[in-house]
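Each remark here refers to the structure printed beneath this line.
The complex appears here minus one protein chain, its other protein chains still in place.
And now, chain A:
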Amino acid sequence: MQFFIEVLVGGLLAGVMYSLVALGFVLIYKASGVFNFAQGALVLFAALTFVSLQAMGLSFWLSMAATLVIMVGMGVAIERVVLRPLVNQPPIALFMATIGLSFFIEGLAQMVWGTEVHGLELGIADEPFEVGGVFISKFDLFAAGLSALLVAALALFFQYTKLGRALRAVADDHQAALSVGIPLQHIWAVVWGVAGFVALVSGLLWGSRLGVQFALTLVVLKALPVLILGGFTSVPGAIVGGLIVGAGEKLAEVYLGPYLSGGIENWFPYMLALVFLLIRPEGLFGERHIERV
């Protein structure tokens, strides 16, 4: 039982880390109805910028602030150069644009900051502490707390601010939002800026765990089943989806893995997500669309 609890707790905490990456996707999707393929590249770029600035002698907080400015600037530039010309185009056109953007940002990151790998210490030891025989990582707890804070802030922002409501309106219908005077371009620039901030937080936490290197782009693979489960438009959904995926994949790996020759952790969450799709296509918290035929 103790081992089961340890696997479960570890899975839930890992799930929160997945949620953090999923949040970036949710933000963009909520504002533009587009699945942002470049989110992984943004995570890499943010983390690489942060550690490179630190390596140049900037303090932690100054590097953080400078990176945030760069990421917001990048968000604005993406809106101007990539998205603005595609207003009112089918979502697939925007999706394709983010694929191109992904390769561009990956190349840009390596061109500007080099190909070296970097270590990243956030000052939180990854040593475990014991509660009733169960090992819990201090770092994972910190990451969970930070993610919870971020989710709460974003949920409040979307629900109760004028800008948040405007974002939801844009997500529903670009043209209708424009017709009632919502400045679409402005909204998109803001949301890409916020996504850049989320990418920075994800990049710092994941970079601290894996090192800041190209492989950070791969962490998005863990976010996809989270999105399917939680819904592409729900911030709390990203958290709940992350928890289900994290706990599900760890328990499956430990208890089902030995019967299926092991290594099932990668595909199990996708299978779980597929089952959910059959029952609830819009995800746990996604908006249900009813269209007239």
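Heads up, the rule we're going with is that contacts are C-beta pairs under 8 Å (C-beta built on N, C-alpha and C of every residue); 3 or more make two chains touch, one makes a residue touch a chain; residues count from 1.
Note that contacts and distances are computed from a predicted model.
Novice: Missing chain's UniProt protein name, "Beta-carotene 15,15'-monooxygenase", "Diguanylate cyclase", "NADH-quinone oxidoreductase subunit K" or "ABC transporter permease"?
Specialist: Per the UniProt record, the undisplayed chain of the complex is "ABC transporter permease".
Novice: Touching the hidden chain in the full complex, which residues of chain A are there? Just list them.
Specialist: 3, 6-7, 10-11, 14, 107, 110, 114-121, 126-128, 135, 137, 139-140, 209-215, 217-219, 222, 249-250, 253-254, 257, 261-267
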